[in-house]
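Missing here is one protein chain; the remaining ones are kept as they sit in the complex.
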Amino acid sequence: MKMFIRVLALVLLVLIISHPTADASQVHAELAHGSQLAGGPVRSFELPPWEDVQDVLMLRNYNTKLVVLSTMILGVASGFVGSFLLLRKRSLMGDALSHACLPGIVLLFIIMASAGGSGKSLVGLLLGASLTGIIGVGVVMLISSTSRVKDDAAMGIVLSVFFGIGIAMMTMVQKTPGQSSAGLIDFIYGKAASMVLQDFVLLSGVAVVIAALCLLLMKEFALLCFDQTFGKCIGLPVHLLDVLLMILVAAVTVVGMQAVGLILIIAYLVTPAATARFWTDNLRVMLLLSALFGAMSGWLGASLSALLPRMPAGAVIVLMAAVLFILSMLFGTSRGILKRVISHRQLKIKVGRQHMLRAVYELIELRYKTSAKLSLPNKSIHYANLLSHRTWSAASLSHLLRRGKREDHIEKFDGMHVSLTESGFGEAARITRNHRLWEIFLITHADIAPSHVDRDADSVEHVLSPEMVRELESALEAKIDTQVIPPSPHEFFVADKPEGEKEL
Amino acid sequence: MEPSHSASHPLAIHDLTVAYHRKPVIWDIDLDIPEGKLVGVIGPNGAGKSTLIKACMDLIPRASGEISIYGKPYKKQRSLVGYVPQRESVDWDFPVSAQDVVAMGLYRKVGWFKPVRKKHLDKAREMLSHVGIEHLAERQISQLSGGQQQRVFLARALAQEAKFYMMDEPFAAVDAATERAIVSLLRELKNQGKTCMVVHHDLATVAKYFDWVVLLNMRIVDAGPTDLVFTEENLRKTYGGKLSLLDEAAQAMRHGKSHK
Partner (left out) sequence: MTWMPADTSIVVVGSLCAVACALPGCFMVLRRMSMMGDAISHAVLPGLALGFLLTGSRASLPMFMGAAVMGLLTAYFTQSISKWGKVDRGAAMGITFTTMFALGLLLIVQATDHVDIDPGCVLYGALELTPFNTFGVIEMAGYIIDIPHSAIVLSIVLCMNLGIIILLFKEFKISAYDPELATTLGINAQLMHYLLMAMVAVTTVAAFESVGSIIVIAMLVVPAATAQLLTDNLKIMLVISAVVGVLAAVMGHISAIIVPPMLGFDGTSTSGMIAGSAGLLFMFVWLFAPRYGLVAKLFSSRKIEVPEMVASRDSACPK
């Protein structure tokens, strides 16, 4: 994994160095603050020319290349951090944290600017962000643990108050002429179009460090998220790790503001991670996929934003991430809705089939069983008896019988009689045997009264595997004559046969 | 009689009081657990049994008192203490497998910043086989039954290779097979000379499983060998005047005595 990251960084470096500088054409629409445009004629939507599309996708344009690549790298870093934030169930805290970073950023900007610099030094802003961000988190914990104000309200308080103070500070800087605050505003709203190589290297460097920390401390963070109490027992510095995680979130916030803007950064953290969860049950794979989805959203979003006018990059990136999320929620192979619906449906079909076959078999038995030694003949039974044997409606029973016919279990059925095929008969015998073995097992091996057995047995049987059946067989060898189905230990009540019925 | 904090006691508690919002939950706890016993901590709901265990491991702050593990404070003796928390203390919908969870007990040995290697996973599988679920090693934990999850927690504690184990309600809501497995594991640990302190809720099985008992209802009612301490009078003091409970307890004692 570390190798992978190193290789990636190397590839990127090579890419950048090998290409000559291109023209810095402004293709990215910025979210301008305070600009008011007069109404004009209705614009029609034009598709960009194909050469432009190629330029963007192949990263031929130098500026676009920097923007898209930096967004992708950011996506990887936020995918990692976001996974742990999600698993720690602190997504909203992450939201509060990122909002609380604002006053620190503005403060450091003011300090650095008045100290004579441009005010945009990434390290300084990162420091400021972490400072107020961590203080914010600390205040949330403090309020919720020392008063009756609950943690959600505490988060809301910190989020809004810190952010409000940040806005007030920012406006102060803006409104004062002579202060070059343009850089700050762009930083907060994400004006990635004018990224220079130096910015790119710095941003990517921070992102790589974030990713590396996540990978190095993967098992520690995993334990923190899963069972922090046990972690404390084996000496894991739980609080330190929590603070570190929050610092990483603050770092992603600062770095991510360039691409996505402050308000939407939480989406970049949480959405790819949640998306990845639908595809796997393995933590390592989840981290990888989360990084992948983050990078994909970044690439798609930044490219689209560069291609089409009036598409603020941050919004498009978040929307791309959301599209990936919805697709994964529906179609994810591990926890997607579609998969669950399908497997539930398959289970229902299996259950229905087994109920039906067993019911038919039991009715045959009731009617034709002569002795324990002789095997049963495959006779047909009365539809009416079948209908009253279990609580199913005529419609659902017909449905089951139709399916049984398709599956070659049912020979024929009409309104009066139902008969099984040879294979159906064999299957019914097998099912009934399983069922009864389980019934006997439960009676002899557990304290469950016979009157409850049927219900329990039905549900247990439907998750039994062939191996389990063999286990039961060997356990009850002594009691069962393997040639014959043991009789059911409880009676069933069958409707009286209609008058004048003929034998078939 | 003042207990001494000799280094031979796995657990020695002196004057412990734990309070929550200024209301004491357990107070004036004086307790010495002898080595090599299977100790059951018994008491009604809300009596502070879990609190006692958590206080021993510095998981919750105490208002007063001293706790020592083999004569020294807990912080210095972490490697000697194994812990099995309550099953509902974690969200089992976490993307890890059974062997991943057991491997967490080995993290001290793995070391900081270092990845979990194959040899650690092999050790984890070995622990899982001790509790009889090695075949489930790679299964994701949300797909395990309650009893299997409990066994995973036990295997994790085993991986810690401690001398003194503290278990919080390991028998709660587990199936019969798991209960048997846990009991046989406890007996195996006792044979190896280890000590187990187990919070238990089922009076009927106390005499069968434990040779030492602590009766707790916010304070120690009594503590000592099961034969001597698990009496009707003590149970009345611990559980108060609930008649049905006394009947159950009386029956439990008859049942227990018949097993001696």
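Per-chain numbering from 1; labels A and B assigned in written order.
In this section, a contact is a pair of C-beta atoms (placed from the backbone, for glycine too) under 8 Å apart; a residue touches a chain by one contact, two chains touch by 3 or more.
It should be emphasised that the depicted structure is a prediction, and the values quoted were computed from it without experimental measurement.
Residue in contact with the omitted chain (choice from A:L122, A:I135, A:I157 or A:L202): A:I157. Touching the missing chain, out of A:A267, A:L289 or A:A302, is residue A:A267. Screening A:L292, A:V316 or A:L400 for touch with the missing chain picks out A:V316. Seen from chain A, the chain kept out of the figure touches residues 29, 31, 33-40, 42-43, 86, 89-95, 143, 146-150, 152-157, 159-173, 175-177, 263-264, 266-267, 270-271, 273-274, 277-278, 310-312, 314-316, 318-319, 322, 325, 329, 335, 337.
By definition in this document, only the chains that are shown with their structure count from here on.
The mean-CA centres of chain A and chain B are about 35 angstrom from one another, to the nearest whole unit. For chain A in complex with chain B, the touching residues are 87, 89, 216-220, 222-223, 225-227, 229-236, 277, 280-283, 286, 446. Listing the residues of chain B that touch chain A in their complex gives 57-59, 78, 81, 83, 85, 89-91, 94-97, 100-101, 104-105, 107-108, 110, 112-113, 115-116, 140, 142, 156, 160, 176.
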